[in-house]
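The structure under discussion is supplied below as structure tokens; questions concerning it will follow.
Removed: one protein chain of the complex. Kept in place: all other protein chains.
Naming follows writing order (A, B and C), and every chain is counted from residue 1.
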Amino acid sequence: MLRAAIVGATGYTGVELLRILLCHSSVRVSTLTSRKHEGQPIDRVFPALRARTDLVCESLDFDRIAEKSDFIFTAVPHKTAMEVVPEFHRRGKRVVDLSADFRFRDPRLYALWYQPHACEALLEEAVYGLPEIHREAIKNAQIVGNPGCYPTGAILAMAPLLKKKLVDLSQIVIDAKSGTSGAGSDPALATLFCEVNEGLKAYKILEHRHSPEIEQELTQLASEPVRVVFVPHLIPMDRGILTTIYAKLNRTWDTESLLAMYSDFYEGEYFIRLCPQGEYPNVSDVRGSNFCDIGLKVAEDGQKLVIVCVIDNLVKGASGQAVQNMNLMCGFAENSALEGLALFP
Amino acid sequence: MLRAAIVGATGYTGVELLRILLCHSSVRVSTLTSRKHEGQPIDRVFPALRARTDLVCESLDFDRIAEKSDFIFTAVPHKTAMEVVPEFHRRGKRVVDLSADFRFRDPRLYALWYQPHACEALLEEAVYGLPEIHREAIKNAQIVGNPGCYPTGAILAMAPLLKKKLVDLSQIVIDAKSGTSGAGSDPALATLFCEVNEGLKAYKILEHRHSPEIEQELTQLASEPVRVVFVPHLIPMDRGILTTIYAKLNRTWDTESLLAMYSDFYEGEYFIRLCPQGEYPNVSDVRGSNFCDIGLKVAEDGQKLVIVCVIDNLVKGASGQAVQNMNLMCGFAENSALEGLALFP
Amino acid sequence: MLRAAIVGATGYTGVELLRILLCHSSVRVSTLTSRKHEGQPIDRVFPALRARTDLVCESLDFDRIAEKSDFIFTAVPHKTAMEVVPEFHRRGKRVVDLSADFRFRDPRLYALWYQPHACEALLEEAVYGLPEIHREAIKNAQIVGNPGCYPTGAILAMAPLLKKKLVDLSQIVIDAKSGTSGAGSDPALATLFCEVNEGLKAYKILEHRHSPEIEQELTQLASEPVRVVFVPHLIPMDRGILTTIYAKLNRTWDTESLLAMYSDFYEGEYFIRLCPQGEYPNVSDVRGSNFCDIGLKVAEDGQKLVIVCVIDNLVKGASGQAVQNMNLMCGFAENSALEGLALFP
Partner (left out) sequence: MLRAAIVGATGYTGVELLRILLCHSSVRVSTLTSRKHEGQPIDRVFPALRARTDLVCESLDFDRIAEKSDFIFTAVPHKTAMEVVPEFHRRGKRVVDLSADFRFRDPRLYALWYQPHACEALLEEAVYGLPEIHREAIKNAQIVGNPGCYPTGAILAMAPLLKKKLVDLSQIVIDAKSGTSGAGSDPALATLFCEVNEGLKAYKILEHRHSPEIEQELTQLASEPVRVVFVPHLIPMDRGILTTIYAKLNRTWDTESLLAMYSDFYEGEYFIRLCPQGEYPNVSDVRGSNFCDIGLKVAEDGQKLVIVCVIDNLVKGASGQAVQNMNLMCGFAENSALEGLALFP
């Protein structure tokens, strides 16, 4: 049994890690940490865990955690993560970090959107944890920077196009819509029920921190610079991201051929599911699951293209993908503990 | 007192007309018709009206309605509308029709997306009922084709740009998100609570019937052919449309100047409200009201442009705008019975 | 024009007062105060008010407010209210207070559930602002303690029974269900969207502060001590309270006769609407309106009784009722600015 620690266990991604790992047949959760809830049984913090675990939230003691754990998930805010991860790295532990701190290859880009990076050397070593794109590197990584929720959907939806250089790089529009759990569990006016429910808004228009992350990966896939127009929206639902992408194909295609090309590209990928022609995914198709479902349509002109992609932001967009990465790093079946189907309705 | 009839009173737009007209100081609702609920008091169909009206749903008897009414709202499905409206027109009544049947100037375009038109002559005479664009024509119209909900938001958000020829006409993307009341009250699997709630999907991608309606008006504003990429989405909320528009400016602008241009264009328009720079509208800002709120942002390159526009699909997107048209046609203050502020939260 | 001030304008009841008063034909809102938003235009705090008012949030300066205002609404938390209200009272202003501070006749009861009362003398003078029960006293009151949201529904549903001594006073169960706006707009984990949405819980079981308020009024109606079992629940919706009351009749009745008795009791009451036999109210029937709709059913045994009552917690349960009280106090029509019908859907 792999002994896993969750550092920062009482946010929404932390408890989602627990939900998944408590059913993982090769993993035992050995330690949870939480500054806010230190000393509290986790099932008092999250009654959904009632009677299913007697884990108690601990303080962040690197030595003790390292001793009790073989593998570390860090689910703390960015900036905190780059203080915490090196401590475990130094102690020889492999880490999947769910913050933004180990997602960027270029420390200057990170610095531009976040703050100066505290351990640039590790940044170089870290692998961007999108298994469908970087599987081999992940297997051997010591540190995996688990992708952001919006980037996961956007990159998986676009990867075949960019890899094969099929679209005009100057005309990519990404209109993303996210459930509210993406905003985390810190109390704030903007995420109160009455502010979100029956509401709908765009936010951080053209200035969301996931833009550069998307561009980094699309640029690498395309082997030339890609800039995107990215606008996120807040949707009155708990979970799910639906990403609608607008692009222009370099030559004419029809929907069927393009779907076939996607199908080839993602052949054998357990978590990528393509919708048949004429069907498009609904976030409810993946609610609570690690799947990423993609549908697309080419306009009659053969060039205008609309892609629709859905994930559960807390699963494939965060904790499920983190477990997928751990599975790869530890030689478990890639879908261990991730075979669950969507909860519908 | 103007005596107004509502033909098709028991759909969501019908009851919304009632909600508004029952508080209109110059109008008395004289007649309601409903095939499904003939003979039933309307407040048994819509208990929200309990004790506030004793109107009873009647059958569709043109002579009797014409005798009892000075003005007609038709809130019946398309195809039915083009059978009903001419009857009232023939009897000298002015009509606002909430279906699609009198929105198109070109009967071939209508035929292409709906079915052959039964009274092309009237089509020619009908006025597209978007007051901010066609106010003077509406005042004298005998038949007003009340705009679709998606077109209302999209056209109002784009009108200044097209009128002033500021954008590349080949790169307009309209990503629209609508509350579920837009789908009407006919029972269907797709609009059941459990199908919509916690769900999110795109639908009728590149083939929604509101596309040609949007293009007709944008083409007229631009004085040259405009084609748009239009993708609607279904949102788990009752009311509201948020339209995110992506365009490319012909020359560089900054956000401030573009907002000032919009402000000039819409000067004096009671129902158009512009958001200050850096703010964007939320559908909850207009819930239950006839306002159309618009925010926008120009990217750092000075050319990429994002516009966000919100309306309540049942008010400015349907029944409120129908009353606004009636107010204009009858010489009432344009905002009579439409001054209510949004219900928030 | 009556010049009205709203002290504490930026909570949910404050903005609801504004929504109503901005459409009141005999009232002009002269002043808003907000500690948190001092100096900010109110329409930046609540964009729903965009372009419809240029009021700016002020600090709480009693003299200045008294000079600019004829009438005061205090929508501040309890404890603060009992510091603020006496200041306006001293300056000769009539006040409707939306907190709990002036609802109790017995300062010991208040002290038991809240804290010691700071101005017991005024408590004696204040009138409990439930117009259907205390209309005449309200007309002449200097201070009105506006009822709590749960008590409003519970008392109106029970008043006829208690006044006429029809039920067993030892077996009254009140199971109340409230929308989340009742919890206010202060950021808290428990009212975050993701905590409330798709959730449902009972809270403060048998220890909610509205219990003694309900008991005070029921006791007065019954002319003997009444204790109730009161359990509130939090519902994933913005607005509305549905109160289900279980009681045992002293003698056998049938539903029809009991409804007739209710109908007599509430004859002429504009805001009380009884459901016909076999129908029961839905909170959506009163959403955004000042109505209180009541339905009831007597069991086959003729004694077990179920009453269902709905109000909008922010309107009849708070700000609408406050305006109703002001209307009475100032000699306006009781339903001025309160004639709006429910927003449905």
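Here, contacts are C-beta pairs under 8 Å (C-beta built on N, C-alpha and C of every residue); 3 or more make two chains touch, one makes a residue touch a chain.
Small disclaimer: the values here were computed from a predicted structure and weren't measured.
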Write down which of C:R94, C:H210 or C:R287 is the residue touching the left-out chain.
C:R287
The one residue from B:P212, B:P236, B:G295 or B:G320 touching the chain left out of view is B:P236
Across the whole complex, list the residues on subunit A that are touched by the chain not included here.
12, 15, 18-19, 22-23, 44, 46-52, 181, 198, 238-239, 273, 275-276, 279, 281-282, 284-289, 291, 293, 314, 339-345
Over the whole complex, note the residues of subunit C touching the chain we left out.
171, 173, 175, 177, 179, 194-195, 197-203, 205-206, 229, 231, 233, 235-240, 242, 244, 246, 280-284, 287, 297, 299-300, 304, 306, 308, 310, 345
On subunit B, the omitted chain is touched by residues 12, 180-181, 185, 187-189, 191-198, 236-238
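To be clear about the criterion, only the chains that are shown with their structure count from here on.
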Of all the other chains, whose mean CA position lies farthest from subunit C?
A
Taking each chain's centre as the mean of its CA atoms, how far is subunit A from subunit B in angstrom?
39
Averaged over CA atoms, how far is the centre of subunit A from the centre of subunit C? Could you give it in whole Å?
45
Whole-Å gap between the CA centroids of subunit B and subunit C
36
Contacts with 2+ other chains: residues of subunit C:
12, 181, 198, 238
